[in-house]
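One structure, as structure tokens, below. Some questions next.
Removed from the display is one protein chain of the complex; every other protein chain stays in position.
Just so it is clear, A, B and C label the chains in written order, and each chain counts residues from 1 on its own.
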Amino acid sequence: GKNQNNSSNSNQDSKDKPLKIVLLINGTLGDKSFFDSANNGIELIKKEYGSKVETKTIEMTYDQSKWEPTLQDVSEQDWDIIILGTWQMTEYLEKIAPQNPDKKYIIFDTSVDYSKGNLSNVYSIQYKQNEGSFLAGALAAKITTSNMPNANDKKIIGFLGGMDIPVINDFLVGYIQGAKYVDKDIKVAISYIGDFADSAKGKEMAMAQYDQGADIGFNVAGQAGLGQLDAAKEKKKYAIGVDSDQASIFSSDSEKANLIVTSVLKRIDNSLLRAIKMHMDGTLKYGQAETLGLKEECIGFAENEYYQKIVPEEYRKFINELKEKIMNGEITVDTAFGMDTNKLNEIRNSVKP
Amino acid sequence: MNNIFKIIFSTSFGYAILRVTTPILFSGLGAVISDKAGVINIALEGTMLTSALTGVIVSALTQSTFFGVIAAILSGIFVSLLLSYFSLNLKTDIVLTGIAINLLASGGTIFILYLVAHDKGISTSLNSKVIPNVTIPLLNKIPILGPILSGHNILTYLSWISVAIVYILLYKTPLGVRIRAVGENPEAAESVGINVNKIRYIALCISCILASFGGAYMSMGYVSWFSTNMTSGRGFIALAAEAMGKGNPVGTLLTSLLFGFAGALSNNLQSLRIPSEFVQMIPYLATIVGLVIYSIRKTNMLKYKKEVQNA
Amino acid sequence: MNKDNIFEIFRTLMAIVISLILAFIIIFFISKQPYVALSKFLLGPLSKTRYFSNVLEMAIPLTFTGLAICIMFKANQFNLGAEGAFFMGAVTATIIGIKFSLPGLIHPILAIVCGGIIGGIFLFIPAFLKVKWNANELVSSLMLNYVMFYLGIYIVNYYLRDSNAGAMVSYKLKTTALLPNLIPKTRLHYGILIAILMIIITYFFLFRTKWGYAIRMVGFNSKFAIYSGINNKSVILYSQIIGGIIAGIGGATELLGMYSRFQWQNLPGYGWDGVIVAILSRNNPVLVPIAAFFLSYLRIGADLMARITDVPSEVVSVIQALVIMLVAAESFLAKWKHRVIAKKAIEEIKAEEVNMNEQYI
């Protein structure tokens, strides 16, 4: 009763009342990865629209038993748009969204199953992280076969994953494909830390990869992956960051920053701002999923000062060409989504050092 | 298989073992002291986490590694006081107190990190200091041993020295005798005028100080930042190492090394594409197996003795 | 109800009040809306059926692990493997729920039974190592937790993984395997009945059967038990196996009641919570649900506070820790209690003396 009144009121008065947006984080902030990026999206939205929006971010923590109740709660409150992310939330959303047809939902990094019907109030955003990591793989392959100062003559590159899960493997598959695109004989040392928190273990594993002959590694492991950057500094080898511009995180430590050749960026913030803009314009396609990649600038490559400085121009040009090729569909990058474990193992074994 | 041996017999692997061992050894020694005093310190994990954060924050604020470490230790002492007050004065079950403190530390550190660094994950926005590595002059020249033993973090060396310190403390000082007496027969200790609670306070305090060194090592040596829950169960592994080392400082050193070995092995084997779940199991399986071997040997020795005697 | 119990209740209430005051002080410093925050914390769970149901939902797994640990602690076996057994119970239920086709009632029962069996088998390991070679069960069970975790993850990852899913999760369980909801519009499921049943069984087992008696005697004084002819080793074995079974059943129940597929990527932590519950309930199965409810209420209240107000969720764990430590503080107010008892006794003695003197006169 009361809630419905509230929400219909807010719909009527939407002209003068601010647009109320809530972001649900099914984890905690501080991951330097997509939750932080999503939260940054909210910041961007605030910056863009000021008092025209009212926002809130709720951390639901990693305890899964809390996720559904929270989603249900905010759906009953007077929010206009509810933003949430990750595949794990899809089932709850598929259940709750139809019960609250007057609410709008934006879900990122996954898509709801629209064939279930009644989801015309849900907009899904997916990312082509494999495109970004394809470029990372290609760059890594170029570097390991180069005679850059910290490169060796072994054709081994590293991949440090947080956990053996589809999103991470989507990065991996693109990475391997990119590396092989450059040189068929590239080997990839692959390690999974087992969680996203233990940066010391991340460092250990990265050290092990460097010891085994890798001269560049790509970390896709949230904060645990940052251990790789320490390892790179200690072993004087290269690293590629993920999600946020990791070289700039360590800009105060130039020795380290100078080894981080680039970072693959998953711009959830951009994608959310884009979505809200489209919502304001009335062009957002609720009831549909979109997959955003390099083209939409939702996947990016940190072309910062370090990139310019460390990576020879020749390679940068090469990467730019690849980027073009991916954007215009000349190259299609494989994805780990929907790939079964055997196929994945086959790929991983094919590059075993 | 070949690859595995190549890895195991490399000096960098040996070096890695010692690096992985350090925090476990510190906490394990901490567990030795508290165990000897008859108070099980489950809060080692929380203590490490707390001091890891404190070290980072204070070293960033003061721009001094030294003060960072000192502050890390002070925070460890603070945790020990909390633990002692509740478990010794208010008689809260010490295991429960330990669990509660771990809970408190895991949430509290994130909260404080957020207050200080406006970040809930990692302290990289703080320009914190690191404890340097040192090359040991002559040692580093020796082939094989040199690269394994030299060039470690100061705290790694301190952890080895701590084994001796803890040994001397327990077996060669009046305090040590009292700690052991209190652990073994508190009534007896009380009856000779020893203040049992005071000794336990002291033991828990030393225990937490040792764990603090482990914590400081994590965030100011192992890596150069604090990140949430970065200790990832090392405090519990230390408890296991202590129990397996039968509460003996030297035994604890050996079992910590075993852990370090298994941990380093698991970190290295990953890239050989053995299912990661199994590789990650290695350290824990190794402990269980180690524990069993140790226990079997002990049981057999007893049996053997009997048989010989009664033959 | 005797005087001691009254005092216990009073002491517990005082501890709760004091820890709430502490909580309030903390909240006051960090929140711009401290009164709202506190009222959400305290009363939030009662404000909606759904919230209250959340409390009950969470109390279910806590009850299971609490009971499991209760039995093991009662036998003085410091086995912390309930965490892993719970996890493996859930994995087992997942296997049964996916790979078997069975009619409605039988399917969950089979899944839960198998979950229990697997839990029991795993906790048999530390027990066996202890009996056979006197290996410390605390260490082996602590380590075994990790082994069980990685094994479970391996099974899900390699045999049950839904490759269409965007995360490392299993296929959906067959709907016949799920435990239906008890009250519509909430998530409260039939598992609560299983939990209640388990409380009753555990209570009777511990206090009314010869096996329970043996467990308690071994726990009190194992030398006494041995001397009396009780088979210490078998008690050590079966107490831990039963603990594992209960934890395994708990894991299976939680999975079938609350989830439609397996999706844990970490140990869910109910094992440690079970230790808290067992200690708070002083290893008494009858008090386990109360302790579980208390802990669960605290958490749901704190969640609501964090969700609705500006108090960050991390502060919640700080407050929780304080509450738990104070509530379990045995000596808290003990001096005061002693003074009350002593005063009364001294009066009685004086009265006795007067009587005696009168007799002489």
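Basically, a residue touches a chain if its C-beta (ideal position, glycine included) is under 8 Å from a C-beta of that chain, and two chains touch if they have at least 3 such contacts.
Here, contacts and distances are computed from a predicted model.
A.B. asks: The complex lacks one chain in this depiction; which UniProt name from "Simple sugar transport system ATP-binding protein", "Sarcosine oxidase subunit gamma", "C-deglycosylation enzyme beta subunit" or "Hydrogenase maturation factor HypC" does that chain carry?
C.D. replies: Options "Simple sugar transport system ATP-binding protein", "Sarcosine oxidase subunit gamma", "C-deglycosylation enzyme beta subunit" or "Hydrogenase maturation factor HypC" considered; the missing chain's recorded name is "Simple sugar transport system ATP-binding protein".
A.B. asks: For the chain that does not appear here, which of the shown chains does it touch in the whole complex?
C.D. replies: The omitted chain makes contact with B, C across the full complex.
A.B. asks: Based on the whole complex, identify which of B:19, B:178, B:200 or B:234 touches the chain you can't see.
C.D. replies: Selected residue, touching the omitted chain: B:178.
A.B. asks: Touching the left-out chain: which of B:189, B:202, B:237 or B:253?
C.D. replies: Within the whole complex, the residue contacting the unshown chain is B:189.
A.B. asks: Write the list of subunit B residues that the hidden chain touches.
C.D. replies: 168, 172-174, 176-178, 180-181, 184-185, 187-195, 302, 305-306, 309-310
A.B. asks: In terms of residues, what is the contact footprint of the unshown chain on subunit C?
C.D. replies: Listed in rising order, the touching residues are 204, 208-210, 213-214, 216-217, 220-221, 223-231, 334, 337-338, 341-342, 345-346, 348-349, 352-353.
Throughout what follows, only the chains that are shown with their structure count from here on.
A.B. asks: Answer with line, ring, star, complete or other to describe the graph linking chains that touch.
C.D. replies: complete
A.B. asks: Which chain is most remote from subunit B in terms of Cα centres?
C.D. replies: Here the answer is chain A, farthest from subunit B.
A.B. asks: Suppose each chain is reduced to the average of its Cα coordinates; what separation in Å results between subunit A and subunit B?
C.D. replies: Distance between chain centres, rounded to whole Å: 35 Å.
A.B. asks: Hey, how far is the Cα centre of subunit B from the one of subunit C, in Å?
C.D. replies: 28
A.B. asks: Would you pick out the residues of subunit C that each touch at least 2 other chains?
C.D. replies: 150, 157-158, 312-314
A.B. asks: I need the residues of subunit A touching at least two other chains; which ones are they?
C.D. replies: Counting only residues that touch two or more other chains, subunit A contributes 28, 164, 194-195.
A.B. asks: Spell out the residues on subunit C that touch subunit A in their complex, using ranges where they run on.
C.D. replies: Going through subunit C, the ones touching subunit A are 50-51, 54, 57-58, 150, 157-158, 161, 163-169, 187, 258-260, 263-266, 268, 303, 306-307, 312-314.
A.B. asks: Within the complex, which stretch of subunit B touches subunit A?
C.D. replies: Residues of subunit B touching subunit A: 7, 10, 12-13, 16, 19-20, 23, 110, 113-114, 119-122, 124-125, 127, 218, 222-225, 227-230, 232, 263-264, 267-268, 270-273, 276-277, 280.
A.B. asks: Enumerate the contact residues on subunit C facing subunit B in the complex.
C.D. replies: So the residues of subunit C in touch with subunit B come to 129, 132-136, 138-140, 142-147, 150-151, 153-154, 157-158, 272, 275-276, 279-280, 312-318, 320-322, 324-326, 328-332, 334.
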